[in-house]
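One structure is given here, and the rest of the page talks about it.
Excluded from the complex is one protein chain; the other protein chains are retained at their positions.
And then chain A:
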Amino acid sequence: MNKTTPSKTHSDYLLNLRKQTMNVRLSQLLIFVLFFGLWQYSSDQKWIDPLLFSSPQKILTLLADKIADGSIFVHIGMTLTETVIGFLLGTLLGTLLAALIWWFPFLSRVLDPYLVILNAMPKVAIGPILIVALGPNLTSIVAMGILISVIITTIVIYTSFKNVEPNYVKVIQSFGGSKYQCFKEVILPACFPAIISALKVNVGLSWVGVIVGEFLVSRQGLGYLIIYGFQVFNFTLVLMSLLIIALLATLMYQLVEVLEKKLIKNRTL
C-alpha cells in the first residue's frame, strides 16, 4: 500500500505533465492553422487585397516553381553565405575587441564614449558609404552584416568579462598564473554563457544587416528578391522570400542552441 501510493501519484504527475505539453503543442498548431487558413480564406473572399497580401497557396505554388527550376537555391545560397560569414565574423571580431579592451584597462576608459556613440548610431545608415568604398559586391554586404553586430557584441561580452567573480582570477594568480592564463582558464570559459547569448542576438542582427545590404546593391539573394518583387509589384515573391528568411533564421537559432547545450552543460552559473 505504502509502496503503490507514491508510484501512483508519480504517474499522475507525469500524466499531468504530458497533458500540459500536449495542450501547448495543440494551441501552437491551432494558431498556425488559423493564421494561414484565415489568410487564405480572406484572400479568396477578397476581404484583403490579394495583389498586396497574396495568399499562402500562391506563395507555395511560387515556391514550388522556383524549387522545381532550381532558381531559388542561388538566392538562398547567396544570402545564407553572406549571413553566416557576417554572423561568425561579427561575433569573433566583437569577442576579440572585448578581449583587447579587457587586457588594456586604459583602452577601455578611452574607448568607452566612442563605443556608446557607435552603438547608438544606426549602422544601416553607413550602408551607402560601404558600397562606394568596398564596391557593390559580397564584401560590402558581409561588412554590413558584421558592422551591425560587432559593437553590441563587444559591449555585451566586455561587460561579462568585467563581471567574472574576481576570486576565480585570484585562484589563478595565487598559483603564479599570467594574465594570459587568467584569460584562458577563467575569463573566457566563465563567459561562454554570455558569448552564447550574444550569438543568439547576432543571428537576428546579421540577417538584418545582410538583407539591408542586399536591398542596396545586390543582383542575387533573398533581399534582392524582396526589392525586385516590390519594384515589379509581385508581393507573392516578397512574402515568399520573407518566409524563407524566417525559416532559415529559426534554423540558425536552433543550431546555436545545440552549441549552447554542448558548451555549457554541467554548470550552474
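Here, a residue touches a chain if its C-beta (ideal position, glycine included) is under 8 Å from a C-beta of that chain, and two chains touch if they have at least 3 such contacts; residues count from 1.
In this section, contacts and distances are computed from a predicted model.
The listed options are "NADH-quinone oxidoreductase subunit B", "Pyruvate carboxylase", "NitT/TauT family transport system ATP-binding protein" or "Sarcosine oxidase subunit delta", and the UniProt record of the chain not shown names that protein "NitT/TauT family transport system ATP-binding protein". Residue in contact with the omitted chain (choice from A:Q40, A:T81 or A:Q173): A:Q173. Taking the complete complex into account, A:Q181 is the one of A:S42, A:Q57, A:T139 or A:Q181 that touches the chain left out. Residue-level contact of chain A with the missing chain is found at 165, 167-168, 170-177, 181, 185-186, 189-190, 192, 264, 266-269.
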